[in-house]
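Every protein chain except one is present and positioned as in the full complex.
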Amino acid sequence: MSTPTPTTERETLSSRPGGRHDLPLTHPTLPRFAPALVGVMAVAAALLVGLLLGWGLALMTLLAVLVYAVALPLWARIVEGTRAAKDRLVTTLVWSAFVLAMLPLVTLMFEVISKGAKMLTAQFFTYSMRNVIGEGGGIYHAIMGTLLITLFAALISVPVGIMAAVYLVEYGQGKRMARVITFLVDVMTGIPSIVAGLFAYALFVIFFGPGVRMGFGGSIALSVLMIPIVVRSAEEMLKLVPDELREASYALGVPKWRTVVKVVLPTSLAGIVTGVMLAVARVAGETAPLLIIAGDTDSVNFNVFSERMATLPVFIYYSFTQPGVPPEFGEDRAWGAALVLIVIVMSLNLVARAVSKLFSPKTGR
Amino acid sequence: MTVTEAAPKPPAPVRRTGDVVFSGLARAAGITILVALAGVAVFLTIEGFPAVTAPASAMGGKSGIVLYVWPLLFGTLLAALLAMIIATPLAIGVALVISHFAPRKLSRTLGYLIDLLAAVPSVVYGLWGINFLAPRMVGLYEWLEENLGFLPFFTGPASSTGRTILTASLVLAVMALPIITAITREIFAQTPVLHQEAALALGATRWEMIRMTVFPYGRSGMVSATMLGLGRALGETMAVAMVLSATGVISFNLISSTNPSTIAANIALQFGEASGLKVNVLIFSGLVLFVVTFIVNFLGRAIAGRGYKGESR
């Protein structure tokens, strides 16, 4: 592969005999501050045009990015050559993609916080919506519902998920059934949440008759979504446990099951806890299956085995789509509940990562 | 030393009770997963089957289950495909930033940010879509109608609320992006350092190195990641149910106020008030959605599995 070199003659390190081309070891490059300079100029140009034509912020930003994406590669092309120009263009494009992808997160957080923060009063957390019309009320019933339904989902999913991972890693190596399970777990990760809800409904209808609504049904539906996540993460973690540790334990005359329980699982505990927390965070925000099988109610219901049960996501949905008259109180409650839900889900995420970082054992080296 | 267990007579290898019980439990857990997945298919079929002979009154006036499901399936596919067209290039760009462009220290944080994007509950995306995104799209839709109205996608009349299928697809794209990014960035990061250094040693720029080594290595991964993102977009419910103002038409017009609905959104919107055969009809449409996402995910995983085998050694 030949390097297209600028035509200007430059000093070379050595000129070999035999008529080979001399490759210059330096070639012209843009100054280090070039991207910054082009950036400033692009912003200035966009501001000028935008102010003249009375554009909004979004259009001006778009123009600034466009100017930058054209000007910098163009300059690079003149000074550095086509290949470097392409490189700079791609760099600009991928970073723009990243910023663009961040826009929803930033605007969403801003919206939710600015609209929801004012709702976070003691009353909001301690009152249900029972007999509330218009202003007031709270999300106590929905928080409790989310906690209970998610708790029961975890009670089902965690043992099944971890034991299935133990089977896959410790007992199933090379077996046909283990390969099938691994593959189906992967496929199961993609089940739409609403289908999980319909499954729970179709299952419960057989026992309880049409129109059944029950918090536990929500737990079943969430388990369908949660189990594959737990299995996958636990499986990864168990695989990370070095075989040397298993062998050290076997060599001490420890039976296999005790080796798994006392050596393998404790070694991977932090990773498994992280995986479980991420799975909980994922399902705690699920709406569709709960809409189907758990329904919604204005009152507190602590019994997951009977009657409708409110949850935060469903509460948000109904408060926003059927806010009542006048609508602003319902909508406000929706934003407040959305803020609470986001805080719960995101802190679960962050704590989960902290757990894996702080508590994972250092395996020797 | 502990007491030796009484040796069993048959020449089968010695198995301890603890081992038998524990491995049995583990296997049972594995089988539970198979049963659960089979259960999803079986129960949806049982409860969805009566819909095949349901009368038109249970299907909003449609005279057959196919006529009922087809427009919904059309909307589902259209919204998901649009979302993928928007999300895939962005997701690959983001993955490249994290795996190759950002400084090492920064890239971990950037990865977290993208993961947070995945952590936002779908109902909150719905709120954001209806409240923030939709109103801001109105201007763009009017511009599209005026200037690109000759294309069938933008014939208009432009929606005055912005709650169109294109807006719904944008929200879906935002939701699918972290999934595609998560998988592609992992594969990009796994590209053998040896290959990358070989490319750089030949004098390649960073972009040339990526084209010579990272993309070929990650090709099947990118395809399967897109499939999995597609699976997510197909099944996503709440964001669409909230954002889209659906009338159930079949139309390629992306910016008008009459839009096709999607299977998942339709179920979410109708299920609360449904009773009798209507429930079976909705469950049947859920079964169709299940089959479609199952196939998409199946293909995605199959491609991923093949790719790893073919390229890792």
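Going by the order they are written in, the chains are A and B; count residues from 1 in each one.
Keep this in mind: contacts are C-beta pairs under 8 Å (C-beta built on N, C-alpha and C of every residue); 3 or more make two chains touch, one makes a residue touch a chain.
Simple rule for what comes next: contacts and distances are computed from a predicted model.
Missing chain, UniProt name from the options "Nitrogenase molybdenum-iron protein beta chain", "Electron transfer flavoprotein subunit alpha", "Thiolase domain-containing protein" or "Phosphate ABC transporter ATP-binding protein": "Phosphate ABC transporter ATP-binding protein". The chain omitted from view is touched by exactly one of A:31, A:54, A:174 or A:209, namely A:174. Note that of A:245, A:300 or A:346, the residue touching the chain absent from this view is A:245. Annotation for subunit A: contacts to the undisplayed chain at residues 173-174, 242, 244-255, 258-259, 262-263, 266-267, 269, 361-364.
As a working rule, only the chains that are shown with their structure count from here on.
Note: centroid distance subunit A to subunit B, computed from Cα atoms, is 13 Å.
Residues 1, 3, 58, 83-84, 86-87, 90-91, 93-98, 100-102, 104-105, 107-108, 111-112, 159-164, 166-168, 170-172, 177-178, 180-181, 183-196, 198-199, 201-203, 205-206, 210-211, 223-224, 227-228, 231, 255-258, 260-261, 281-282, 284-288, 291-292, 295, 313, 316-317, 320-321, 334-335, 338, 341-342, 345-346, 349, 353 of subunit A are the ones touching subunit B in the complex.
Residues 16, 18-19, 21-23, 25-30, 32-34, 36-37, 39-40, 43-44, 46-48, 89-94, 96-97, 101, 110, 112-117, 119-128, 130-132, 136, 174, 177, 181, 202-208, 210, 228, 231-232, 234-238, 242, 264, 267-268, 271-272, 275-276, 279, 282-283, 286, 289-290, 293-294, 296-298, 300-301, 305 of subunit B are the ones that touch subunit A when the two sit in their complex.
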